[in-house]
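Handing you a structure now.
What follows is chain A.
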Amino acid sequence: MTENPYQPWIVTIDEIRNEVIGERAIKTFKLVFQDEEVKKNFTFLPGQCIMVSLFGSGECFFAISSSPTQKGYIEASVMKLGKVTSALHECEVGDTLGVRGPYGNHFDVDGWKNKNLLFIGGGIGQAPLRALINYAIDNREKYNKLDIIYGARTTGDLCYKEELADLEKREDSDVHLSIDVEEEGWNHYVGFVPDNLTRFDPSPENTIAITCGPPIMIKFVMQNLLKLGFSEDQIFTTLEMRMKCGIGFCGRCNIGNLYVCKDGPVFSYNQLKNLQGDM
Partner candidate 1 sequence: MDSFVLLKKTLPTFIEKLSDEYDVFAPTRKDNIFEYKLISKPSDINLDFVNSRLPPKSILLQQTETLFKFKPGRKGKILPKEISEDKKIIFAIRPCDAKSFSILDTVFDSDFKDPLYLSKRENSVLIGLSCNNPGVNCFCTSFGDSPTSSKFVDILFTDIGEKFFVETISDKGKKLVEKITDLFEKATEEDKNLKDSAEKEAIDTIKRNMKLEGVVEKLDEIFESQLWHSIAMKCIGCGTCTFLCPTCHCFDMQDEATLKEGARIRVWDSCMYSEYTMHASGHNPRPARMNRVRNRVYHKFSYFPKNSEYTACTGCGRCIEFCPVNIDIIDVIAKVREVKV
Partner candidate 2 sequence: MTVETIQEFEPNIIGFLCNWCSYAGADLAGTSRMQYPPNVKIIRVMCSGRINPMFVVNALQQGADGVLIGGCHPGDCHYQHGNYFTRRRITILKNLLEFLGIEPERVRMTWVSAAEGRKFAEVVEEITEDIRKIGPMKQIRRVNEW
């Protein structure tokens, strides 16, 4: 009989980084497979997801926020929201978790060769984008311009601050940050991400726009991208749904006849437009 797809591999938490603190805290977990075989053979591409379990609390679906070019470990950024994520936030370095995956499709890293990449992220939605950003930085010659538009509610809610600062310093990438409400000492844009996008006014030529964030943000970002002249197959998003099995059996993550867990999470605007379903 085939192996049990519900059974995860054991990983050790190698490092925990506090991205955001407070009520809706975000931590990034660096996970290392205990089994050397698995560690060697676990391959994925940016955009793919994993199921992380804390035994006794449950299992959650997260995008891998590290790039496959970062060898030997995987990272997942977790916002403290429900039962499992709250328990995950209690964990410490050295604790063991379960991981199974990688699941779903991925960003078309080869198809987008020699194109400009425009990332539009909001809050924790930056996690899957970060995987691709890091991938693009590590394969810099493969892609043209990199633009990152990223926003959160407050400065405290911005993830990956140091990495973004590094990206800003680089000459071959641009970062456009925003926060929703005015704050002292903030010298970037104040306002919502979709507005920041319009303000930045990127050229659609030879560009792929990838967005992820809260559902309402995705909706307006897509509208604004269309207004800016992006065509429907230039816009991509990665979606999130409540999931249990991750492999298309349990039924809850469907949008139309596609399952986000195995047919997604990366969808083009074109696909989404033709999918009738609840999002």
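Selection rule: all candidates are chains of the complex that A comes from, given by their letters.
By our rule, contacts are C-beta pairs under 8 Å (C-beta built on N, C-alpha and C of every residue); 3 or more make two chains touch, one makes a residue touch a chain; residues count from 1.
These numbers come from a predicted model, not from an experiment.
K.L.:
Of 1 or 2, which one touches chain A within the complex?
P.N.:
Contact with chain A is made by candidate 1.
K.L.:
What residues on chain A touch candidate 1, complex-wise?
P.N.:
1-8, 10, 53-59, 81-82, 85, 90-92, 95-98, 214-215, 240-242, 244-245, 247-252, 254-257, 262, 276-279
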